[in-house]
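Sharing a structure here in structure tokens format.
One chain of protein is taken out of this complex; the other chains stay put.
Each chain gets a letter, A and B, in the order it is written, and its residues are counted from 1.
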Amino acid sequence: MQKRNYDRRIKITPDGKRTVVSFVLLVFFLIIMYLVQPSLMKPSRLITITNGQLCLLLGGIGQTLVLLAGGIDLSIGGVICLSNSIAALYMPDSIPGMILMSLLIAALGVGIGMFNGVIITRFHVQPFVVTFTVNYVLLGIALKLLPIDGGEPPARYVSGLLHNFGIFSLSMILVILILAGWVFMRRTRFVRNIYAVGCNAKASALNGIDVSKVKIMTFALSGGLAALAGLWRTAQLASGSPDAGDALTMPSITISVIGGTSMAGGMGGVVGTVVGAYILRLIQDLLTFLGAKSFWSTVFQGVFLVMTVGVCSVIDMKKGGKKNG
Amino acid sequence: MDKKLFWKKNSTTISRYFIVAILFTLISILKPGFASGSHIKVLLAEAAIIGVAAIGQTLVIITGGIDMSIPWIFNGAAMAAFAFSNTFTGADFGLVIIGILTVGFLLGMINGICVTYLGIPSIVMTLGTNTILQGAVTGLTSGSIVGQAPNILKVLSTGSFFGISVAFLFWIVLAVIVLLLLRKTGYGRALYALGNNRTVAKFSGIHVKRVEAIAYGISGMSAALAGLMLLGKTGSAYLGMGNPFQFQSIAAVALGGVAMSGGSGSYLGTVAGAMTIAVLLSVLTALNLSQAMQQVLYGIILFAAVLIATIQNSKNRSSKL
Partner (left out) sequence: MADFEMRHISKSFGNVHALEKANFSANRGDCMGLLGENGAGKSTLVKILCGVEKEDEGEVILFGKKMHRRTPREAMEEGVRVVHQELSLIPNGTVAENLFMTDRESIFGRKTLKSLTEKAAALFEKFDVTDLDANEYVSDIPLAKCQKIEILKALAFDFEILVLDEATSALTEKDVEWLFGLVRKLSKEGKIIIFISHRLQEINSICERITIFRNGTSVCEAKRDEMDTDQMVTLMLGRKMAGYYPERCDCMTEEVLLHVEDLRNNELNGISFDLHAGEILGVGGLSGQGQAALFEALYGAAPVGGKILIRGKEHKLHDTSAALKNGIALIPEDRGSQGLALPLSVKENITLASLSKIRKGPFLSATKENELVAEMIEKLQIKTDTPEVPVVTLSGGNQQKVVLAKQLLVGPDILLMYDITRGVDVGTKREMFNLMLDHCQEGKAILFFSTDTEELVHMCNSIYVMFEGKFKERLCGSAMTEENIIRVSVGEAAV
């Protein structure tokens, strides 16, 4: 008889188990949405939602990566605003120019993220203080460049990014690419190291992982993704705003946590974050449908953040408690 | 206590007063009128509001946390006082003030309880509370309310007493109370001990969670009080009036040389920090810089302050070890 050293059945990963909850929530809200407003359940609606949420989604993915490695990035909103303002003002009207400009802006985001990471790891300052202050400066620079909402990105840029291919929009294709990219990346050494550092930085160092480097990389990625989010926002709004994007930092944490990412690091993943972005939108739509005024949506944002983080933290504490006696 | 030791222990705090003094002197030389009596009075009254808002922030940062919910507790308190000023006057308004301060304390305690007992990171919890209150205050007031700033608050913020602003005197009284709380009570001792090392505090029989939660409560109360002071100063309450104080309260603490990692620092340092901010604010406005440039400069100054405080504290520690 052949000796079998592994079970061929598919197993759900511990991260997967956390993500399942977010899928269940998504289905739950979809059903409610269908019950209250069946007319909204059509493919074109998916395009609208995806176009609307892609900016938050990109920022949320960056946040997820940072959280996975045990940090937090409060500068996501600032990077989005800065990138949005630069793109709205200076995006040239030629294809190569657009590509070059976008690359420059993305590089700027990566640079800001790296700066965060280097300061945090080199001087042992808490991530939230550094990123909070950097965020403040970035918002100031954005305001300097673009004192009031405005700026006009070239029409070709806007229509190009918002282009639809039949029932698919570019944004949906991007989301699918992101998910596929993550599934591919998940098994690279780089991503495994992020998880390892978030789980136990000390043990990771013993295993020969350069903890500082991993942390800096997550902040750099987060900055880069936030810059991309700003580029998307420019197309989506066809204009720029020096401060509106700042409100995205908090939901970026919210969608990471609904998606199953632990604020303590090492647990969760990007798939959950993507689902989280859709859940958040569904709930907001529901609130609008129920006739809630906009300030209720603000209250809800806060309640939802605190509730999800609180529930996850209590569950994790209970689990940890069981293990540690 | 011998003198050398005194200097060594308080060098960080004292150096912050030197910074304010030097900054102030330099600017007075460059800009005549800056050092005039009336301007100093304005500066101190301004510093008083920042300083009061930063009382709780100092305590929370000593525990190693942070309170981001100051702006909307601040704003809510101002709005509430403004709205109630129509129906309550005189002594009754005193009850309103007590009520508002109590609500501020309770809101802070909710932060504290969630942070300590549920294990929610303080940054997330207080950001969440801030957003909730932002929505709630906006909703409850439907944008704008009609009222008037009650006289007692006007006197508190703009009155003067033998030529010294009442706000400043009030601040000094509060500062003394806070210093007594931190230095002369069991609570203060416990706060520093747990900020330094939670395990040691726990092993010394201190109710770590209770002490920590109360720090957040005090932060809520001081934020509400600062809101009332600003209401008195501007004469009306409006949405968003508390927003600058999120940044300023943290900056005052950091400029005061308090380590963001907790366990050290003194409210005296924060007082110097608040004065520094008042001076800087006034300079930046006088220089006719756009709000954007002000924000950039401001951010860079805070960044440098945090970095310097962190490096200073880690050096102090390693040289002692």
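Going forward, contacts are C-beta pairs under 8 Å (C-beta built on N, C-alpha and C of every residue); 3 or more make two chains touch, one makes a residue touch a chain.
Owing to the predicted nature of the structure, the values given are computational and were not obtained by experimental measurement.
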(message) Using the touch definition from the top, which of B:Leu26, B:Ile98 or B:Leu180 touches the missing chain?
(response) B:Leu180
(message) Using the touch definition from the top, which of B:Phe74, B:Phe168, B:Tyr192 or B:Tyr267 touches the missing chain?
(response) B:Tyr192
(request) For the chain that's not shown, point to the residue among A:Tyr157, A:Tyr195 or A:Phe304 touching it. (result) A:Tyr195
(request) Would you mind spotting which of B:Ile19, B:Ala80, B:Ala175 or B:Ile206 touches the chain that isn't drawn? (result) B:Ile206
(request) Mind listing the subunit A residues that contact the chain we can't see here? (result) 3, 5-8, 11, 13-15, 184-185, 187-190, 192-193, 195-196, 199-200, 203-210, 266-267, 324-325
(request) Spell out the interface residues on subunit B facing the chain that's missing from view. (result) 1-2, 5, 9, 180, 184-186, 189-190, 192-193, 196-197, 199-207, 263-264, 316-317, 320-321
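Following the convention adopted for this analysis, only the chains that are shown with their structure count from here on.
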(request) Mind checking the centre-to-centre distance between subunit A and subunit B? Centres are C-alpha means, answer in whole Å. (result) 32
(message) Under the stated contact criterion, what part of subunit B meets subunit A in this complex?
(response) 66, 114, 118-121, 123-125, 127-136, 138-139, 247, 250, 254, 260-261, 290-300, 302-303, 306-307, 310-311, 314
(message) If we count contacts the way the header does, which residues on subunit A are in touch with subunit B in the complex?
(response) 72, 74, 119, 123-126, 128-130, 132-134, 136-137, 139-144, 147, 242, 250, 253, 263, 293, 295-303, 305-306, 309-310, 313-314, 316-317
